[in-house]
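Shown here is a partial selection of chains from the complex, left in place.
Each chain gets a letter, A and B, in the order it is written, and its residues are counted from 1.
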Amino acid sequence: MPAPIVVINPNSTQSVTDGMSEAVDSFRRPGGPAIECVTMEGGPPGVETQMDAESVVLPICDYVHGRNDDASAFVIGCYSDPGLHAAREVARVPVFGIAESAMATALTRGDRFGVISILPGSVPRHLRQVRAMGIEARLAGDLPVGFGVTELGGEDEVYERMEETGRRLRDECGADVVILGCTGMAHFRRPLEAALGLPVIEPTRAAVALALGVVTA
Amino acid sequence: MPAPIVVINPNSTQSVTDGMSEAVDSFRRPGGPAIECVTMEGGPPGVETQMDAESVVLPICDYVHGRNDDASAFVIGCYSDPGLHAAREVARVPVFGIAESAMATALTRGDRFGVISILPGSVPRHLRQVRAMGIEARLAGDLPVGFGVTELGGEDEVYERMEETGRRLRDECGADVVILGCTGMAHFRRPLEAALGLPVIEPTRAAVALALGVVTA
């Protein structure tokens, strides 16, 4: 049996880790690899700024280094993909970033993807990654909902804003597939998919699916 | 239990279908969806020309239409992705093209991907799809081995040419991940990966992994 796929939540908010674990639960199968979701306890409550993102890179890499003998793949569970390329250097197994994975997956589900972000400050960081991936021709738009990571639980108001943002991505920006730009949004996938009539990609699920594609040899 | 993931080999060569089925066998799990590989009996022995590709579009779409109630996802198992967008129109479930899936997956495994193609005539067709996907900044090169689909079984000479082509993609073109540009090359994945020291992506596996990511809800 393969070693676990280890999903690292770099923020310290356990409820976010729990939401991620629930989001990927259907990928757990008898005979398949465990999918273990871990919380970086020293991390910020949510990765919202570039500094937040940088602050978790070395802890992630340390963790990856320490788990090298007991993982068949790593997933960095934050839509900023902090430390993705460093972790790839340290790891002896494949490492997936959830943003990179979500965007790669989106290319197979529609013509132009929209991203629902948390805060306006995330957008330029996302755009840099979109360009670094060389796929800007496929980006319809990236719009923030204006809530921080730890505010995403309060369903009603947040969900309304999510749906409204999804509609703008679809109707004004031309998106035909939507990415949830934060792990804290995982529980909105199904209602949003129903409301928008478009595929909605939950990034941790996208990364775990790609990881399973490598691990399941 | 979900309906099967149906992988359609649009060429009529059963041994190619068998190779595809073997390539994705590890994805079959208790409790998971069946992964069924079907041969389009009226198809050409191999899809090598644009006409070959066009000739299988309507049969694929007819098949998809007829299987709509008994499939959770379709995979078009030919590196030309024939009829991908038409099949998406006809299908009520997601449809994956193996070339699109392989290239999307490659974006998560390296910086620039190389493609090992069968014949020189395939290259412009691939380049059009690379540009249509908007990812040409990530293409290192696309080099043909000079064998047709049905000639890919004869291991020694073909494998040598595959390895030599892989080395050129790595050393001259700068590829750090390699895609097998024909379903008939599936059995070369492991030795090639070992010889090149690079991830080698088998497209049918890439598509089935992405399909499982959607189906496994």
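Annotations
Note that contacts are C-beta pairs under 8 Å (C-beta built on N, C-alpha and C of every residue); 3 or more make two chains touch, one makes a residue touch a chain.
Everything quoted here is computed from the prediction, not taken from an experiment.
The complex is a homo-oligomer: 2 chains are shown here, and the full assembly described by the structure file contains 6 identical copies.
Simple rule for what comes next: only the chains that are shown with their structure count from here on.
For this pair, chain A with chain B, the centres built from the Cα atoms lie 26 Å apart.
Partner chain A is touched in their complex by these residues of chain B: 26-27, 29-32, 94, 96-97, 100-101, 103-105, 107-109, 133-138, 199, 205-206, 208-210, 212-214, 216-217.
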